[in-house]
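Worksheet: one structure, shown below.
Omission of a single protein chain aside, the complex is shown with its protein chains in their original locations.
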Amino acid sequence: MPHNDSFIQSIQPKLIEWRRHFHKYPELGFMEYCTTYTIGQELEKLGFTLYVGKDALQSDSRYGVPDKETLQEKEMVASASVDDRFLANMKGGHTGLVAVWDTEKNGDHLAFRFDIDALPITEAEDEHHFPFKHSFVSKHSGVMHACGHDGHTTIGLGLAHFIAENSSDLNGKFTLLFQPAEEGGRGARAMTDKGWLKDVDFFYSGHIGIQDLPVGTVAATTKGFLASAKLDAYFNGQSSHAGMKPEEGRNALLAAATAATQLHSIPRHSEGISRVNAGKLIAGNGRNIISDRGFLEIETRGETKAINAYMQKEARRMIQAAADMHQVDVEIDFVGETEQMICDDSLASYISKVCESSEYIHEVIPVARVSGSEDASFMMNEVQSQGGQATYMLFGTRLPDNHHSPSFDFEEEVLTTALDMYIHIIKGGHLID
Amino acid sequence: MPHNDSFIQSIQPKLIEWRRHFHKYPELGFMEYCTTYTIGQELEKLGFTLYVGKDALQSDSRYGVPDKETLQEKEMVASASVDDRFLANMKGGHTGLVAVWDTEKNGDHLAFRFDIDALPITEAEDEHHFPFKHSFVSKHSGVMHACGHDGHTTIGLGLAHFIAENSSDLNGKFTLLFQPAEEGGRGARAMTDKGWLKDVDFFYSGHIGIQDLPVGTVAATTKGFLASAKLDAYFNGQSSHAGMKPEEGRNALLAAATAATQLHSIPRHSEGISRVNAGKLIAGNGRNIISDRGFLEIETRGETKAINAYMQKEARRMIQAAADMHQVDVEIDFVGETEQMICDDSLASYISKVCESSEYIHEVIPVARVSGSEDASFMMNEVQSQGGQATYMLFGTRLPDNHHSPSFDFEEEVLTTALDMYIHIIKGGHLID
Amino acid sequence: MPHNDSFIQSIQPKLIEWRRHFHKYPELGFMEYCTTYTIGQELEKLGFTLYVGKDALQSDSRYGVPDKETLQEKEMVASASVDDRFLANMKGGHTGLVAVWDTEKNGDHLAFRFDIDALPITEAEDEHHFPFKHSFVSKHSGVMHACGHDGHTTIGLGLAHFIAENSSDLNGKFTLLFQPAEEGGRGARAMTDKGWLKDVDFFYSGHIGIQDLPVGTVAATTKGFLASAKLDAYFNGQSSHAGMKPEEGRNALLAAATAATQLHSIPRHSEGISRVNAGKLIAGNGRNIISDRGFLEIETRGETKAINAYMQKEARRMIQAAADMHQVDVEIDFVGETEQMICDDSLASYISKVCESSEYIHEVIPVARVSGSEDASFMMNEVQSQGGQATYMLFGTRLPDNHHSPSFDFEEEVLTTALDMYIHIIKGGHLID
Partner (left out) sequence: MPHNDSFIQSIQPKLIEWRRHFHKYPELGFMEYCTTYTIGQELEKLGFTLYVGKDALQSDSRYGVPDKETLQEKEMVASASVDDRFLANMKGGHTGLVAVWDTEKNGDHLAFRFDIDALPITEAEDEHHFPFKHSFVSKHSGVMHACGHDGHTTIGLGLAHFIAENSSDLNGKFTLLFQPAEEGGRGARAMTDKGWLKDVDFFYSGHIGIQDLPVGTVAATTKGFLASAKLDAYFNGQSSHAGMKPEEGRNALLAAATAATQLHSIPRHSEGISRVNAGKLIAGNGRNIISDRGFLEIETRGETKAINAYMQKEARRMIQAAADMHQVDVEIDFVGETEQMICDDSLASYISKVCESSEYIHEVIPVARVSGSEDASFMMNEVQSQGGQATYMLFGTRLPDNHHSPSFDFEEEVLTTALDMYIHIIKGGHLID
């Protein structure tokens, strides 16, 4: 196998180009029509076998699919630039794809997962913000790659190039999962349920940033990702003229606002970390009308499945009570979830070992403590339940602002580090230890 | 003067037609481009002198003008059907018009005001809803004439026909004010400040419904309209990942929700009626992000200007404290107001007297108690401050549902009653008493 | 009949003395043991027929009787100074008395009601506070005559003297009701249900202060007293160590606090005045324990019985929802009420007429607008339902501070005015008009 540094050097300009392209055209979960198409075109050229949209996902295992109207509008816009061959398979919010490369030589089955969706955040537009300064700020108002998935997708494309170009030197089988709708824990279960992880020996995924580490430092495993549940609450009351007939209104805005404020009084749990957030509230029609509609997006998290279950149960009771308090009806939809995940210790040492020879990786931290949620958990748990091993890694980079902030950005050098890490993992052949 | 019953009979089909047209194409305040154009075309044909948009309004006396982008989008759509001659004058949210008819004979100057805007409500679409059943339900999703202004506009057109057709039998001068943006108390001050009421001797306006009276019953004057203030609160915090860095967020959603729930604890006032409503709340980006933005639409009301001032002062303090509580900034905009209004008793007896001969009016209630808010108050106070007299009337009709409800509707016979009432007022010559 | 001015002059020093005595020894509702005894001794001397405690009250019609332990403790203390003959009849919270004087001559049956209880307020102790400066500030810590009932009781004693001393000049029958527990609307129903008002022709009661009127100005009737309901809510949760096992607690303090804050969001009623107040909240054991107990005292009011019923119903639902929200149980006790009351217009003119000759009364306002609640309403409604007439009057005095404030006080001259008003009412013989 040729020294991969020359591969890295040759692909670096493409990494930057891909990343900036994806950053410029961010798409929300289950609406990554153009993103999926861009990935698909690239992988098709390389010779991967592709499973797009409906072929990649178990349709009814998706959580929180946008409503029909929103999807159709997006599909109409996408149809201008996305080939019908792809679009037909993606209709109705079936985005993402799975790309398979079989060397047809005996060997392990490795799976790599890259999440491709963006967030409903309006990107900062000021000179201190690198993407703005360098003219690749989001073109889609209100949507932004504020979590680094543009980078993840890019790394996946880089890795696909490596596999295709070095196939003759490789053994076994490679499955690349370009997963939609990671935000909200909505997409991973649908790929998992489609069966892609069934005979996987080693599973790898990872995230840019998260911890404040310099470029060149990576973590081989992580602990602390929280189980989570995503709830949407729809409050239905009765509108009325607020000046003339206040007593005839049943105030859905107050019900939603009360739920939002009260949720935080769910007692903390003595056995571990818990979280609750009401991240979005939309209610009401106008100032002089008692509001008949309220909508609330909620997320609970727990260090264990049990703690998250406790948080979800308490949250549901509080939301119901808030509705009762203002005599409105409420419907609570379950729209996403993530599980706990436990990385295999053996991979910590394997990765440390194989990365020793990397020119780009200066330090491998065996395990990093984190506290978000990840639906890669579904895939990892599936792999491990079948006897495989799995890990979720971190790729260090300094961040000018937090994940999910309008000024989020990362150092583009991390793309190289991360890609090199994946390459060393493949080249290691899982023979060490 | 010919017996007006034949006039009424001949115009009745047009009243129904106009009303249903306006109902079908409702437009929000300061965006009544098509509505204004429809009115203007009709009045131009009749020979009225028109003052459209910028010529009718004091531009900087308008409250709560929609943002530029929204206006431009609406103007672009309107440009397909509205003559440029009109549209040019309406650009930038200058809707409504004033129509003047001068008999050039000595006599009183009478002003009549009709409000023309609709509400941000999604109209009911079921068979029990008359406009749906009869196919004139709103074509503009999310916008609805749920307060009867479609009827008011129609009555105004009817009255214009009467004046034009009977001009030779009339004395004095007639000013018809087709006012935009009554909802939210946003438009009347701009017409008032333009000077239209300066030398008016008698001012008349009125409302369909409000009280549960049968068609044929009207009220000559009203008491109880509340002074009101409209406030918009913009909360600015700091977004952060709700799972990973909750302590770095400053939660604007919680600030807005806290303000909304707490506002109701402003103590009631012993000296009269007070109201407060948070009618709209929009906050947050997504469930796993601590929200950095929150927006709240609020209205306070008071039986007197002093009580409303008290309510507004308390509301402002509470909103600020809610922001402080969650360490976010808040900006409070004053976007609309109405004043108290006191109808002239003398007009109660005048109207009772002149309506005795009406075939359509069975009973005139001298004074009806109400409790909403009306920005006709600005016009009435202006007329009265110059020595004129003014009243605000009610036109009885049964309502299947409350004002500002998705199923609001009225009996179309009220259009005839109301028009006949205005006609008798004109014909009475203000000579009685 | 002798000129009553000499009577007034001779009794004035006693009025001051009585008032200051009652002020110094205030007693809460259903615990007016000493107050009742003092009144009883005085009336016994005058020759009235007395009905004390159990003989004056329908025992099971009392609302909000203090708990056994509290009563026993008070009775023990009272036993040191109250004659057993009285105390035996008062045991178990049966305070107050009814005094009857029958002239045995044909004539009307007049009833006069005086309320005798104090409030759970700690009286101000500073030089600007007249009772403190003049050394008759409350000796009972935490209890205070902050509503003028010390004055009412005094006026009743003065009136009894007048009746006894002028009996030979009077006709008919006089019933004086010294009612316990007016605060909280707890005592009047029990006297009413005992039957004292059954054959009463004219009923009179009244209040010192309320409106800002000078001494010498009185109101013959009042309108605006609100119907009210008094609720006690007991929340029962589960205590737990707040640091070690927060998730095992069910927080009754939060339930009570949530109820208290949310109650204010009951929509105002378009048909009239409404009120709600959470006046007392006691919850919790200590800072590091999740509270298992919460107690809330609530009062709702309405301009009509229907509005108050609406307020009470909404309040109950909100309290229940607040309990559900924090997974605690709640029991809601109904502990007091008042009704609406409508004074007879005829008495407005009668009183105006008969008071013309009074030296102390300078102006009689026919009707004064008020907005508190009064359980004299039970008595008035009973009298009127039997064909009698009733009124509730006001006796003007300037107040240094509001009713129910620690610095509440009144001008002692009002005692004279009020007594003289009652005397003129009796002397008028109800013959005018």
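Note that the chains take the letters A, B and C in the order they are written out, and that residue 1 is the start of every chain.
The rule is short, and it goes like this: contacts are C-beta pairs under 8 Å (C-beta built on N, C-alpha and C of every residue); 3 or more make two chains touch, one makes a residue touch a chain.
Quick caveat, the model's predicted, so the values are computed rather than measured.
Peer 1: Would you indicate which residue among C:S240, C:S270 or C:Q312 is in contact with the undisplayed chain?
Peer 2: Candidates C:S240, C:S270 or C:Q312; residue touching the omitted chain: C:S240.
Peer 1: For the chain that's not shown, point to the residue among B:A118, B:A322 or B:V335 touching it.
Peer 2: B:A322
Peer 1: Going by the contact rule already stated, which one of C:E297, C:E314 or C:D344 would touch the omitted chain in the full complex?
Peer 2: Of all options in C:E297, C:E314 or C:D344, contact with the hidden chain holds for C:E297.
Peer 1: Looking at C:A181, C:V200, C:L226 or C:M341, which residue reaches the missing chain?
Peer 2: C:L226
Peer 1: Which candidate, A:R268, A:R317, A:H362 or A:K427, sits in contact with the chain we can't see?
Peer 2: A:R268
Peer 1: Which subunit B residues would touch the chain omitted from the figure, given the whole complex?
Peer 2: Within subunit B, the residues touching the omitted chain are 244-247, 249, 251, 254, 258, 262, 265, 267-271, 290, 310, 317-318, 320-322, 324-327.
Peer 1: List the subunit C residues touching the unshown chain?
Peer 2: Its contact residues with the unshown chain are 119-121, 183-184, 210, 226, 228, 230, 239-246, 248, 253-254, 256-258, 260-261, 264, 275, 277-291, 297-299, 301, 370-373, 402-406.
Peer 1: Against the chain that's been left off, what residues of subunit A make contact? List them.
Peer 2: Per the touch rule, subunit A residues meeting the hidden chain are 261-262, 264-266, 268, 270, 273-275, 371.
Convention: only the chains that are shown with their structure count from here on.
Peer 1: Taking all protein C-alpha atoms shown, work out their mean, then name the chain whose own C-alpha mean is nearest to it.
Peer 2: Smallest offset from the overall C-alpha mean is found for B.
Peer 1: Would you identify the chain whose Cα-based centre sits farthest away from the centre of subunit A?
Peer 2: Ranked by distance of C-alpha centres from subunit A, the top chain is C.
Peer 1: Measure off the straight-line distance from the CA centroid of subunit A to the CA centroid of subunit C, and report it in whole Å.
Peer 2: Chain centroid spacing, subunit A to subunit C, equals 67 Å.
Peer 1: Among the residues of subunit A, pick out those that touch two or more other chains and give their numbers.
Peer 2: Answer for subunit A, listing residues that touch two or more other chains: 244-246, 254, 258, 290.
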